[in-house]
Each structure stands twice: as C-alpha cells, then as structure tokens.
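Every protein chain except one is present and positioned as in the full complex.
Naming follows writing order (A, B and C), and every chain is counted from residue 1.
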Amino acid sequence: MTNRMKEFQNLKTPLFVPFITAGDPSLEATVDLALALQNEGASALELGIPYSDPLADGPVIQRASLRALKNGMSLEKAIKLVSDMREKGLTIPVIIFTYYNLLLQLGEQKFFELAAQHDIDGLLVPDMPFEESKELHEACLQHDLSFISLAAPTTSRERLKEIGRTAQGFLYCISSLGVTGTRTSFANDLDRFLENAKASSHVPVLVGFGLSSREQMQQFEGKCDGFIMGSAIVKKIEELGPELVNEETKDKAIAAFSDFLSKVVPVKKVYS
Amino acid sequence: MTNRMKEFQNLKTPLFVPFITAGDPSLEATVDLALALQNEGASALELGIPYSDPLADGPVIQRASLRALKNGMSLEKAIKLVSDMREKGLTIPVIIFTYYNLLLQLGEQKFFELAAQHDIDGLLVPDMPFEESKELHEACLQHDLSFISLAAPTTSRERLKEIGRTAQGFLYCISSLGVTGTRTSFANDLDRFLENAKASSHVPVLVGFGLSSREQMQQFEGKCDGFIMGSAIVKKIEELGPELVNEETKDKAIAAFSDFLSKVVPVKKVYS
Amino acid sequence: MKTVYPDSKGRYGQFGGKFVPETIMFALEDLERGFLEAINDEDFKKDLEHELTHYSGRPTPLTYAGKLTERLGGAGIYLKREDLNHTGAHKINNAIGQALLAKRMGKKKIIAETGAGQHGVAAATAAARYGLECKVYMGEEDIRRQELNVFRMKLLGAEVIPVTSGTRTLKDATNEAIRQWVSAVEDTFYLIGSAVGPHPYPKIVKEFQSVIGFEAKAQYKEMHGGKLPDKVVACVGGGSNAIGIFAGFVNEDVKLVGVEAGGKGILTGLHAATMANGREGVIHGSLTYLLQSEEGQIQEPYSISAGLDYPGVGPEHAYLKFTKRVDYQCITDEEALEALNILCLEEGILCALESAHAVAQAIKEAKAMSPDENLIICLSGRGDKDVHTLFEQQKEEDSHDQ
Partner (left out) sequence: MKTVYPDSKGRYGQFGGKFVPETIMFALEDLERGFLEAINDEDFKKDLEHELTHYSGRPTPLTYAGKLTERLGGAGIYLKREDLNHTGAHKINNAIGQALLAKRMGKKKIIAETGAGQHGVAAATAAARYGLECKVYMGEEDIRRQELNVFRMKLLGAEVIPVTSGTRTLKDATNEAIRQWVSAVEDTFYLIGSAVGPHPYPKIVKEFQSVIGFEAKAQYKEMHGGKLPDKVVACVGGGSNAIGIFAGFVNEDVKLVGVEAGGKGILTGLHAATMANGREGVIHGSLTYLLQSEEGQIQEPYSISAGLDYPGVGPEHAYLKFTKRVDYQCITDEEALEALNILCLEEGILCALESAHAVAQAIKEAKAMSPDENLIICLSGRGDKDVHTLFEQQKEEDSHDQ
C-alpha cells in the first residue's frame, strides 16, 4: 500500500472518491480536473480508462469513453498522465479504473512498472469479480498497489465476508443494481447490505453507483465511510467540455466545475 | 351437314380454309375480311371466337383475341355476325372455332339455336379432344353441324382410326407440335401421319398449324386435301388493322389483304 | 363411403377431364401410364419416401397449439406443420414426387408454371437435386412483383421465362407452360404446381400430397389413443395442400373445411372465392368451378396471398363441394392477417398468408366447438415470403391511423 493510500484510510469520514474518465475532454483538462477535485475535497481519485465496451457503465460514462478514445487515450497514457498531475500538486491516491482487457493487453508486468513510475495507488477492474481476481489481487499487494474490490446488494453473505476480508484500500459497495449512472432510488435492502459490508471489512466502506447529490449521500450517513461519485461528475464535465478545451474559457470552466463540486462534496476537507 | 359443307367436301382440292378472329380489328372489318377471303379462293372460313385463355394458340392469335375482346366480341355476337356476312354474299361454310368454356357458358342449346338462325356450318373446339367430345359431336350431328375433329402427329394409330372414322366436315391434321403460329419446320414423321390420316378418314384431310406460304403447302401436295392457314393471315390483319378500321383507308387495306392472299392461297377457285 | 374417383376419363362426377388440345393427349396418356407404373413400383415408392424423409425433413410435426387453444376456449387445435418442409411449404412434396416421376420416365427437362414463385422455387429445387433442366414460366407482372423469388429460381439453376400473354399472371403462365409442353413433349415433363389441370394431374398431385393427410392421421391417432380429430381445416388455392390433408380423412367420419380467399370481400368482386362465387367452367384443361365473366372469359382473382390467387380450383374440390362432403368457406384478407398475428403471438409461428386463411377459419370453428373436440389445421407454409407484404401492410395502416 502506498503512503498516500494509508493516509487516505486515516482521513476523517465521510471520504469522497470522484471518478473521471482520463482524456475527457482532453488530456490536459483531465489534469486540471483532477486538481480541482482535490481542491474541492476529494479523498482519492478514480481515474477511468476509456474502453470500447464498458460493460459496467451507463450512457454518461460510455459517452465520455468514446470522447476520450477519440483523443487517443490509453491505459499507458492515462498512467503517465498521473505524473503530470503529481507535478502540478496532486497528492491524493489515484486509483486506475480499467476494464480487464486493457490491462491484459498492456501486460500486468508492464502495468506494475508504469504504476510504480507514475505514482499510482490502486487498481479497480470492474469486470473482474472476486473469483477471477485472486492472482491479480496478490500481484497488486506485491507491488504496493491496493486492489479495490466491489460488493453488490446481491452479493451473498459468504462472498461478502470473503471479499471484505481481503479488501484493500476501500471496499466499493454498489448501491444499486444496474450500471453506473445517476439514479433516484437505490436497492431496497441497502441498509442491511452496508451493515454486513462494514462488519466484514477492515478497510473503509464506500458507497457508489448512482449518487448525484449531497442529499442522497446523507441517506447513508453513519452507515458507510464515504462515497464514490462518477456519472454526475462526468456529466458535468460533458457539459463543460467545449469550454474546458478552449484556452480562453478554461479557467472559467474549472471554476464552474469547482462550484458544482462544492455543492455535492459531502464535507470539504482541505489538503496541504 | 349443311349444303354448304356438302359442297365444300366436293370442291376440287387443294381446299383452303383460312382462320380469322371475329372482331379483329373490328366487327365490320371481320365481315369485309371474310368476303375478301372468299373472293381470293377460301373454301370455307374458320371464325375464331376470342378467348381470355386460348390454350392452343400462339402469340399472334393471342393478340388478335385480346383486340377482339376489347371490341366486345363474344361467341353470340360472332355467330350473329355471320348473318351479316351472308347478307353481303358469303356462301362458303363458316366453322365456329371456340374454346369449350365459351360454349359451356352460352349453353349448347342456345348455341345450336343461334347456329341455325345464322347459317353456321361447323364447330371446332380446340380444347375438346376426341374423348371429351362424344356428346357434343352427336348433338352437332343432330343439328346439321359438322363437328370438326383434330388429329396430331402424336395421336396414336388407334385413336387416329377412331377420330377419322367419326370425323365430320374435314379432318384437321395438326402439322406440328406446339401451338398455332407461323413455323419454318414441321413434325418429322408428318408424311406417315398424313398417310394414316387419309387412310382413316372419309372426309377431306386438311393440314394446318404453322403454314405461312404457298411453298410450304407445296411440300404436302398430294398428301392431303387442303390447308388451314391461321396465324399468317391474322398477322397480316394485325398489320393492316389501323387502316381496316379507318373508313378512308379501308378499301385500300382490303385490297392489300387480297393481294397478300393471292400470293399464299394454293389455288384460286372462283365462287359464283 | 370410399371415393372411387377419378374415373377412367379423369372425371370427379361431372368435374375434371381433359379439355386440352389434341396435341397434348399423347403426353397425358404417356404421363398417366408412367405415373401408374411408378406408384406401383416399390423402388419408386422407396426412393420417394427416402427423399421426403432425408431431404425434405418429413414427417413434419403435428404441433399442439396450447396457448391458442386456451385463448379461444373451444376445440383443441393442432397444426400440421408443412411450413417445416424444405423450401417452406407443402409444395415440395409434389415437386419431389413429380421430379422423381419425370426421371423415372426418362425425361431430361421439366417445365413449371409459377405465380408468386413458390411452386417455381420448389420445382427448381427438385430439378437441381435430381439433375433435371428446369424452365419456369412466370407472368411478366408476377416477375416484376416477385424479383427475389425469380432470383432464387435462377440461383437454383432454373431459367425463368417471362409470359406476356393475357393478364401476365399465374393463369397465363399456366397456359404458356402447357403450350410449351406441347412442343417439347418428347424430352420434357410438365411439373404442375397444384391439384389442377387436365387428368391425370389432379390425381398425381393428390397422390404426392396425400402424405400430409396420412401422416397427420397417424400422428393424431398416436397422440389420442387411436381416435380421430373432429375436424380438419385447410386453405384452398388450386387445392393441393387441402386435398393432401383431406386424403387422410375423407373416408372417415371427420368434418372437412376448405378455405378460399375472400380477398376484400365477396361483394367487392376482389376475391379468389372460386367455389363461393364461381360457376362451372373449363380452365387449364379441367372442368371445375371458375371465376369468369357472364360469357365465359376467365377473370383475374384477387387475394393478399399470392398462392390462393387462382381463378379455378382442383376438380376434386369441385366434386367435394358438389357432394357436400367438404364445407367450403371464405376468409377475407383482413381476417387472415389477424389470424396470422394471433398465431404468431400465441405460438411463435409465422405462417404463410395462405395458411393464415385456414387459421382464421379454424379460429371461428374452434370457438364454436366444445373443449373436448379437436381440430387440425393444415399449416401449408411458412410466412417468411410474406414478411415484406405484411410490413408494407403495417406501414399503410400506420399511415392511415395518423
């Protein structure tokens, strides 16, 4: 585990982990957006790698992926981009969110090398459930990377125990069935699910999938250690996209983004 | 048998029986054409009734049928037209050539009444082979009409004997397989067929189907008693059609028709 | 009550016969001889059965239509699945039979007529399989309307010959095929597409299609401890699928219903209801019921289903109507379309528009019957060929609705 991740685990809750797609609307903008997120209180960053066939993602992130692919983004380039972020002052952990095939094609060895070179803290592979991930999980451990596991309301008690027991970084609890995207309602038995998750896990338990407002997060107060927010943020970036890539309007767009964030981030923490 | 038909059977050979379609190109023209045929040496007239589905006819007569149907021609009207011909001097026998269905719908009784009223001499039903025609054959006998039978090169010896034995008016020997229409070659074993036909028949044996020139007829000299000519004549009428229906060009067209006939009629006989 | 028809002249009562030019008489006699020899030849029968089984996929199933039965609440409904035949309809039974007969008679070529192309495709298929040259006569108007089926026949190696006489449709194509047969009788077999035409064709086609009825009967009895169904329903164009399935039941105590195309309704004049609205007459060499003018000119029929679009009907049907052994009914385009939809939704079977006429009538019949009675529908063909027509129909309706 990296020091950044250790620090993350000790932060005051609620933790807040935003997701953005690397390369959307441009490589440069991704760096700026990451810093804005840190400034507005992000505890860590999930950096999504665009993929042609994002099985777990809804339309918002699908569109972001397409835009990023058009910009030539790739797993390798995204990892390298993190060094740019670090140079510009990003200190929160960065978790690479990538579909398994991209990792497979890059090669795990190569991935770990790049991750070490470019200060990556974690890995999340949305299409690699617990059963398939054992080896990768261990390889991550060896390379000081946190392999982020997911659990869903439909995950059985026994599996949840296993998943919780081996979880690294944080446990990503999926708040609703379906794919990523903003939602108005969540799975029925979410409370019990989170209770079980917290009981099983020795790492922070974060809730994600479909969160789009501070009010929604307040429903879960005390029941989890933090939140992941993806589509709502990516949608905002989509809106601001044209302005973000225009040198003249860029600053204004980042300000608008920060303003948006200030209204959704559960608690603003200030990093030094 | 009518007296006209008796006379016909005693004419000097070769006999010549032309076919025209009643109502093509118009009712009036049919009368004029009939007279022209008589003038140019026709021994009898086959008057074709137009039919929607002329199974035994080739394209030339099919087209004539369509034209005549458009002119409102029917079996009944065609029979009545013969009275007009007689009035204008037609003395040769007239044989009504009709597909069976038209006769069936008119009713045999009605047909015989009309035939008697309008000086009809014979009946030829191209889709009524020997086996189906027994009753009609006899009814014709009773009404003094000659029921014309057909024989083909494929007709078996036994059938030919039967057909020849009961033939009335003349025996129509089909010179080639296929439908009506002008042809350049005839069935191979035609000579033997005609020999057999002559041997079987007590009425004149006429050859027809596909004859279009005097030369063709000469091939059969001595082997039969005469000829039937249909498509070649109907084709000429088709050519002259527009002129035949125009009061101003009508006479010229009839003259042209007569001229054409004078070149194909095997021997010109003059009727008084 | 065993039927002994046709008689030696090919008559079914007053119907049938051979009203053809003398030039074809020889060929018809030759055909009759060849046919009688063939069906009394064990080898021929074995070959035929082999091909029906191993090539065309017979026996076709008898499917219980449980959901449809339940929906109607009346008689149990069974479907004789001729749609599952190779090339998608009962037509192939006859095409295979006649093509094997042609071969046995030493013919090298076949000719056939076709309307929408179904029989043309079946004939071309059999010709390809048995190594015969094949010419298909087809009205120019039909060629224009059915270009895909024309293409199909060509793929199968057949030559498609446009017919420009008359109304340029099926009846003219049939005339033309007969005309051409006359001139090529030596080496050519005329493979007719339905139980029509001069004797012995209606008899031959019935023979080759009766496999439908005998199979259905055996299958039904097997399912029901030897009992017979109460009713059998089939659509009637020329009448081959109907005569084929009726063959299994006509000598039994089973009600038989033939269904003609009522088109846009009998009163509109746009229909193919030969028996409801035709009079006795001669078409294609056979005396039968016929749509014709007062004077006897043959009239062009109309139906949304090209396969029922024939102005005559097989002479045995005329006889079965005359003797009241079979009840003949009409179904309109609209009723057929609705029935097609219902069968699709309830059983997942898209049937041919022709067959949908039988389904529509069967729906009426079943409703009026008791749940412990059963009926069989002859599902003569599949609806793939009709999807385009249905699609256009739907578009039209949608545009009317707006």
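One rule holds for everything that comes next: a residue touches a chain if its C-beta (ideal position, glycine included) is under 8 Å from a C-beta of that chain, and two chains touch if they have at least 3 such contacts.
Since we're looking at a predicted model, the values are computed, not measured.
For the omitted chain, the shown partners it touches in the full complex are A, C. Here the missing chain is touched by one residue of A:Glu28, A:Glu108 or A:Asp127, and it is A:Asp127. Only one residue in the set C:Gly16, C:Gly34, C:Gly74 or C:Gly88 touches the chain that does not appear here, and it is C:Gly88. Considering the complete assembly, chain A touches the hidden chain via residues 51-56, 58-59, 62, 66, 69, 74-76, 99-106, 126-132, 150-152, 154-156, 159, 174, 176-179.
Contact residues of chain C toward the unshown chain are 53-57, 60-64, 67, 81, 83-86, 88, 124-129, 131, 147-148, 151-152, 155-157, 341, 344-350, 384-385, 387-388, 390-391, 394.
The working rule: only the chains that are shown with their structure count from here on.
Centroids of chain A and chain B (each the mean of its C-alpha atoms) stand 98 Å apart.
Chain C has its Cα centroid 67 Å from the Cα centroid of chain A.
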